[in-house]
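Mind looking over this structure? Questions follow.
Omission of a single protein chain aside, the complex is shown with its protein chains in their original locations.
== subunit A ==
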Amino acid sequence: MEKVMRLAAEKGVVIFSKSSCCMCYAVKILFHELGVNPIVHEIDQDPEGKEMERALCRLGCNAPVPAVFIGGKLVGSTNEVMSLHLGGSLIPLLRPYQTLV
């Protein structure tokens, strides 16, 4: 859990993902489209991956991956990211971190 929280607190957009997960891939594509280069942690390639997955589940996301943090705060999974975006609230959150234009 500490590892997750430590990594999540990194400045910027942090995504916990699995290299085999295509929904994670879709979320990454969306962030690139919005001009953001997220920090991605592939937990299936991490030795502590299983524990990280359990920790992410405990944080309340309906799926452990993708789990998105912006500026250290948990945004949620795909559902939450999409809802925010369609509601127009995602881009304001991303503004400080938009590097690719």
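Note that a residue touches a chain if its C-beta (ideal position, glycine included) is under 8 Å from a C-beta of that chain, and two chains touch if they have at least 3 such contacts; residues count from 1.
The rule is simple: contacts and distances are computed from a predicted model.
Novice: Select, from "Transcription factor TGA1-like isoform X2", "60S ribosomal protein L18a", "F-box/kelch-repeat protein At3g23880" or "ER membrane protein complex subunit 8", the UniProt-recorded name of the complex's unshown chain.
Specialist: So the chain that does not appear here would be "Transcription factor TGA1-like isoform X2", according to UniProt.
Novice: Tell me which of A:Leu7, A:Val40, A:Leu59 or A:Met82 is the one touching the absent chain.
Specialist: Final answer for the missing-chain contact: A:Met82.
Novice: Write down which of A:Leu7, A:Met23, A:Leu59 or A:Leu74 is the residue touching the left-out chain.
Specialist: A:Met23
Novice: In the complete complex, which positions of subunit A touch the hidden chain?
Specialist: Listed in rising order, the touching residues are 20-23, 25-27, 29-30, 33-34, 63, 78-79, 82-83, 85-88, 90.
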